[in-house]
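The complex appears here minus one protein chain, its other protein chains still in place.
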Amino acid sequence: MIPRYSRPDMVAIWSPETKFRIWFEIEAHACDAMAKLGTIPKENAEAVWKARDVEFDVARIDEIEAVTKHDVIAFLTHLAEHVGSEEARFVHQGMTSSDVLDTCFNVQLTRAADILIADLEGLLAALKRRAYEHKDTVRIDRSHGIHAEPTTMGLTFARFYAEMDRNLSRMRDARAEIATGAISGAVGTFANIDPAVEEHVCEQLGLVPEPISTQVIPRDRHAAFFATLGVIASSVENIATEIRHMQRTEVLEAAEFFSMGQKGSSAMPHKKNPVLTENLTGLARLVRMAVVPAMENVALWHERDISHSSVERNIGPDTTITLDFALARLTGVIDKLLVYPENMLENMNKFPGLVMSQRVLLALTQAGVSREDAYRLVQRNALKVWDTRSDFREELLADEEVRAALSEEEINEKFDLGYHTKHVDTIFARVFNEG
Amino acid sequence: MIPRYSRPDMVAIWSPETKFRIWFEIEAHACDAMAKLGTIPKENAEAVWKARDVEFDVARIDEIEAVTKHDVIAFLTHLAEHVGSEEARFVHQGMTSSDVLDTCFNVQLTRAADILIADLEGLLAALKRRAYEHKDTVRIDRSHGIHAEPTTMGLTFARFYAEMDRNLSRMRDARAEIATGAISGAVGTFANIDPAVEEHVCEQLGLVPEPISTQVIPRDRHAAFFATLGVIASSVENIATEIRHMQRTEVLEAAEFFSMGQKGSSAMPHKKNPVLTENLTGLARLVRMAVVPAMENVALWHERDISHSSVERNIGPDTTITLDFALARLTGVIDKLLVYPENMLENMNKFPGLVMSQRVLLALTQAGVSREDAYRLVQRNALKVWDTRSDFREELLADEEVRAALSEEEINEKFDLGYHTKHVDTIFARVFNEG
Amino acid sequence: MIPRYSRPDMVAIWSPETKFRIWFEIEAHACDAMAKLGTIPKENAEAVWKARDVEFDVARIDEIEAVTKHDVIAFLTHLAEHVGSEEARFVHQGMTSSDVLDTCFNVQLTRAADILIADLEGLLAALKRRAYEHKDTVRIDRSHGIHAEPTTMGLTFARFYAEMDRNLSRMRDARAEIATGAISGAVGTFANIDPAVEEHVCEQLGLVPEPISTQVIPRDRHAAFFATLGVIASSVENIATEIRHMQRTEVLEAAEFFSMGQKGSSAMPHKKNPVLTENLTGLARLVRMAVVPAMENVALWHERDISHSSVERNIGPDTTITLDFALARLTGVIDKLLVYPENMLENMNKFPGLVMSQRVLLALTQAGVSREDAYRLVQRNALKVWDTRSDFREELLADEEVRAALSEEEINEKFDLGYHTKHVDTIFARVFNEG
Partner (left out) sequence: MIPRYSRPDMVAIWSPETKFRIWFEIEAHACDAMAKLGTIPKENAEAVWKARDVEFDVARIDEIEAVTKHDVIAFLTHLAEHVGSEEARFVHQGMTSSDVLDTCFNVQLTRAADILIADLEGLLAALKRRAYEHKDTVRIDRSHGIHAEPTTMGLTFARFYAEMDRNLSRMRDARAEIATGAISGAVGTFANIDPAVEEHVCEQLGLVPEPISTQVIPRDRHAAFFATLGVIASSVENIATEIRHMQRTEVLEAAEFFSMGQKGSSAMPHKKNPVLTENLTGLARLVRMAVVPAMENVALWHERDISHSSVERNIGPDTTITLDFALARLTGVIDKLLVYPENMLENMNKFPGLVMSQRVLLALTQAGVSREDAYRLVQRNALKVWDTRSDFREELLADEEVRAALSEEEINEKFDLGYHTKHVDTIFARVFNEG
């Protein structure tokens, strides 16, 4: 985790304080369930809740762990300091450390997912607003980085919306995947603990009981979770890449927001760098790099080995914190993105009218010109535009052979931008589920 | 694709013949829709279906492509050879090559998904059968490769079932993700083609229209698809790893099937190698390695660049073929896995009774012995077993200090295996959705 | 392996014919060594060489393997069909299949490395030639996609040269890493075969004996090899990315070669797509994806498991064939790259003179203007250029406050391009080891 690429709410999920708080809740709810079953005395279960409002002392727990060499035991010892040794004696009975650790990890991932879902919703709102704002802002579409045919900036925002909407759906699935808990004892057989305890604890924490666990919750769930983060990060990179392209000096169709008074990194006013989206490109790599190790974690030896643990201590916080930051940063970029419609037109007309050459070709053939001749006619006029940046429409109008096939009106009609944007509403209706 | 790790049905999906067949269907259905809209003459649309039963000549198409340097044009030229130049003149009108290529790719991935879904269903059936067969076959559970507490082989199969059942659900989601088509023209604006054409083609091919495409279908869908394959492959590795462990000489609780008459790779009858599951471990790596490039493919430049194409030409066939083969191989392994219950008991009793030490410890403390004393008592008897492989229960019965706290009956009760297996039915009911 | 992205020499290395040829040589040389040691009769060793010029019949070997289920045994059986059963009876004595397989694989990788080294040398020659050709071709340097300060196209080629020169050196190291052989018997102890046999075989095949092998050659060597290919592929992507940027419509400082008569994919002459370099970007991903599985292959169980094998059957051919093709394609692209110096100047002057603003700022402060005032002066003139695309130098000359600090001559001097290119020779001398 790199502090400068983090936001406090997500960081808080991964703090020791939060972790111990969740551990406490797991243990306390488990005691409740055991008391209800009659496994432990009711008063002991109630006593645990004395620590309900305690802010656990991380330093003290670390101190105990330095002696016991075991984090859960250290916590339980500290908990007993609050609850009373005698009262606390049934806490954790029949449970294994992993019951606490794995259930807690999934609570943290579920909460992280909630933030990421909210992030995505915020991003979608920004994308939608900008899409409608620029629904009719014409710009040139590019394949291979080369001008193709006209589109609108609104469609660009709309396709990012559709992509992020899919990501929202994936994130919700990933949340559901990971929202399970296990209180199933040393090897998952419930030998020393009743399944009813698991049910109660999970219900209280908003989780579903893991149908079958070993000592641990199966790691295919986590692999699917981190893979989903990787897909979302890749979409972040996709949008960031578009903006980086739009901001480059020669294109300049959009730019990350800056206040005009703002002192640039140098004296050069043209030097407004797309550093936020470049940064997002790098952050995407960081989120994505966790996918393979999360998959390598699936194949644990027999009922568990602990190789997954160090990996998750890292990627659990790092990927969720980084992706949360990235989504928020991207939302800000989209929200305030400077869009330059005039430059869009200027770029489109770098070779005036040339982007319409395909329509002209089609019109010629439809007018009965052979395909070979039509191609020759279009190309000879296009090359003039290419060489001299004259106006393609005017060249065509002046070409007798062309005029023999197409009237002035017919030629002019081919340069109507509306032809290309006539289905924008249809597409918007699809993407934004209108009407 | 490595021929020895492939199966014909999946390979067939990726053959040139299948590809051209799908291309034909896309073009023919598109003509139908255009005829219905009145964009092209009805007779031309009908004429295309003359090629309905044609087996397209791959060599001939390659020959044409060598001249045109364009695969779709080569195909269309060849199609015209069957349909007639004049009749075929409206084929592909207003479409872009990617309309055909991307829609076809998604048809192929959807069909591949169907096979993988069937594979998973077959694997689940095998796992379920073996789970019930060995529901009560006791074996020792292991964490960290070290004996923990008793479980049953049925639970092992059941947890693999549950994991693969989640994978089945993921695979179905991935199929739904990828079952989209796009017939939206050069840059996705429908400038030269009506959205109704897309709707018709998709409906005929069992796809959903992509709500918004550019020249291509957005690649986050494919990233999610290949990530799912990666998760499933990781689960394959998980099961394979368990079997490899079970088969190792010192454990020998299970073995990949071999017929006794079969000549081993050497004279040594003990040398029955788990080569199928080792192979599965390697195949899992091959499927997994496609995940990151699939994610790198998401960020295309502007409305598309073609960097994704070479990646997909490789990972499209390779991952689906490999995973299909792996799932089928794994199903065979599970189906015929030799299970050795006697060896399971022998292993569990390597240090006779020692796996029950935790229950004895608990019983002592519950009988009023202090935690420290209880630990000391258990450990001194356990160490004897550790050193001499005597019987732990007998050592306890002979220890006066232990007997002062626990009766013979109480001690014996701690060695009841039924204690550990009492919730097997509960877990089975959860996993297999019984009752 | 995708046929369209392959070249015959590299493909040939991975053919069954080549493989069997290498197997033959290993066995025959081993026989020679054993005969020299007196382990087997000299005449039997000599007899093996009867097959020296045999083209092994792959179909026949496959046929035998279908029965024996063992590739090496199938080959030896077929070899005996050429040599004579009696004469061939000592072939492979004391050896294990992996002695043949692993040594052969390293021979193949070494030969592949030789081709890749030659590829890199070819690429370096092209880069060097273009670097000198455009040593003084001024273009604007860009950081963050934004104009920075002038440089030359020659320096761009030169830095790619330097990068590929490092890759050449890495490739040579990787070749040395992998050029080992092992003929050490079933578990690497030489129990049934003398180390002298290994020495002889390795010497004959241009390899070094592996100092200590198990049944297999240790896989860290292969991991290092494939990692090197991954680095080189990343450099290919680096160069490809530069060219893709240069070719985009708005930049157009360079383009992949096309002949003017050539019919584009459409009627649009501006639509010359950088498809080769886009393809290279995708190919780089394919090479890179092999790195992690090659690293996962290192940790084999005990003295070997066979999980690495399926991975290597894939990545051995696929990465070397793909990288060979990519390097050759890149060499062609560089060799024939169309460079447009006029467009470079036009781009640089999109905001005339503005790229010199930093030098002016510096000059003002050196002339005693405070940093704040200098910044203000530069910025107000820069903004005019930014808004109206007037000439920055002329704006400065017309600004009285600026002129109070700097003379006309001093101002003009700041717009001297030579200032930025004065160390080009120095850098060339470093890169190309001149003088």
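Annotations
Order of writing sets the labels: A, B and C. Residues in every chain begin at 1.
As a convention for this text, contacts are C-beta pairs under 8 Å (C-beta built on N, C-alpha and C of every residue); 3 or more make two chains touch, one makes a residue touch a chain.
Because the structure is a prediction, the values reported are computed rather than measured.
The chain that is not displayed touches the following shown chains in the complete assembly: A, B, C. Considering the full assembly, C:Leu300 is the residue among C:Val58, C:Leu276 or C:Leu300 that touches the omitted chain. The chain not shown here is touched by just one of C:Thr68, C:Gln358 or C:Ser390, and that residue is C:Gln358.
Within the whole complex, the absent chain has one touching residue among B:His29, B:His78 or B:Arg142, and that is B:Arg142. Summary of contacts with the chain left out: across C:Ala12, C:Val67, C:Ile212 or C:Ala404, the touching residue is C:Ile212. The chain that is not drawn here is touched, among residues A:Leu37, A:Ala176, A:Ile306 or A:Ala429, by A:Ile306. Where subunit C meets the missing chain, the touching residues are 141-145, 148-151, 155, 158-159, 162-163, 166-167, 170, 173, 177, 186-192, 195, 209, 211-215, 218, 220-221, 223-224, 227-228, 230-231, 233-235, 237-238, 240-242, 245, 281, 284, 288, 291-292, 295-296, 298-306, 358, 362, 419-424, 426-427, 430-431. Seen across the whole complex, the unshown chain contacts subunit B at 140, 142-148, 244-245, 247-251, 263, 266-275, 278, 292, 296, 347, 350-351, 354-355, 357-358, 360-361, 374-375, 378-379, 382-383, 386.
Annotation for subunit A: contacts to the undisplayed chain at residues 2, 4-5, 70, 244, 265, 273, 275, 278-279, 281-283, 285-286, 288-290, 292-293, 296-297, 301, 305-311, 313-314, 318.
In this text, only the chains that are shown with their structure count from here on.
When subunit B is laid over subunit C using CA atoms, the rotation angle comes to 180 degrees (nearest 5). Because subunit A and subunit B carry the same sequence, their contact can be compared by residue number, and over half of the numbers here are used by both. Note: centroid distance subunit A to subunit B, computed from Cα atoms, is 25 Å.
In subunit B, 281, 288, 292, 296, 301, 305-306 are the positions where the chain touches two or more neighbouring chains simultaneously.
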